[in-house]
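A single protein chain has been removed from this complex, and every other one stays in its place.
Let's turn to chain A:
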Amino acid sequence: MTLQGSNLALRFGRTVALDGADVTISPGEIVAVMGPSGSGKSTLLHVLAGILRPEHGEVRLDAQRIDNLPDSRRSKLRLRSFGFVLQFGDLVPELSLRENVALPLRLLGTPRAEARRRAAELLGHLAVAELADRRPGQVSGGEGQRAAVARALAHRPSVIFADEPTGALDSAAGEVVLDALTGLARQEGSAVVMVTHEARVAAYADRTVFLRDGRVAA
């Protein structure tokens, strides 16, 4: 599905975070978002993902306008169509890695056995199968981030949003996570929108959108 944000604007009090940003994410495309600190990268991600509502402009997933849906319908759409990888893997600490990865599928009504099978398959692709029964607190940051990538992919979302997915990792661990995220997303046809301040990370994308002062500069 094509995700399109047009003329997006959003302020926080007096701070202009987005000021007429336009961006289109084609099906299966991997796009990096770069720009100086405070240029609106995270805000853009949150607006595209339907977490924040823009004050101006609109967000469409194919023909459907999603920015003005009521909250409950937006969260359902997020759950079904989007996946998320954040800087500090926001895995549920009480659940095992396997249960974390299976969680979006369970919430979407996938039977337990099938969800567990898919979780195990993805954890295998990410080379953390043997850690499946551990909790997030019992694995390294890089291993947890790999589980977060598996969780983001589990329900085959149209778009995966990643905000500094390797920001807390050293470059070797970061590469493993990026290889997995971009490699599997390509295999499964999910698009990826990935905020990063590192050019070496952006090099995994098909193209880079550069933000300045809440607008796309290049």
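Note that a contact is a pair of C-beta atoms (placed from the backbone, for glycine too) under 8 Å apart; a residue touches a chain by one contact, two chains touch by 3 or more; residues count from 1.
The definition used in the following text is that contacts and distances are computed from a predicted model.
J.: Between "2-hydroxy-acid oxidase", "Nopaline dehydrogenase", "Transcription regulator PadR N-terminal domain-containing protein" or "Alpha-D-ribose 1-methylphosphonate 5-phosphate C-P-lyase PhnJ", choose the name on the UniProt record of the chain that's been left out.
T.: According to UniProt, the chain not displayed is called "Transcription regulator PadR N-terminal domain-containing protein".
J.: Taking the entire complex into account, which one of A:A102, A:A132 or A:A202 touches the absent chain?
T.: A:A202
J.: Pick out the residues on chain A that sit against the missing chain.
T.: Residues 36, 179, 198-200, 202-206, 208, 210, 217-218 of chain A touch the chain that is not shown.
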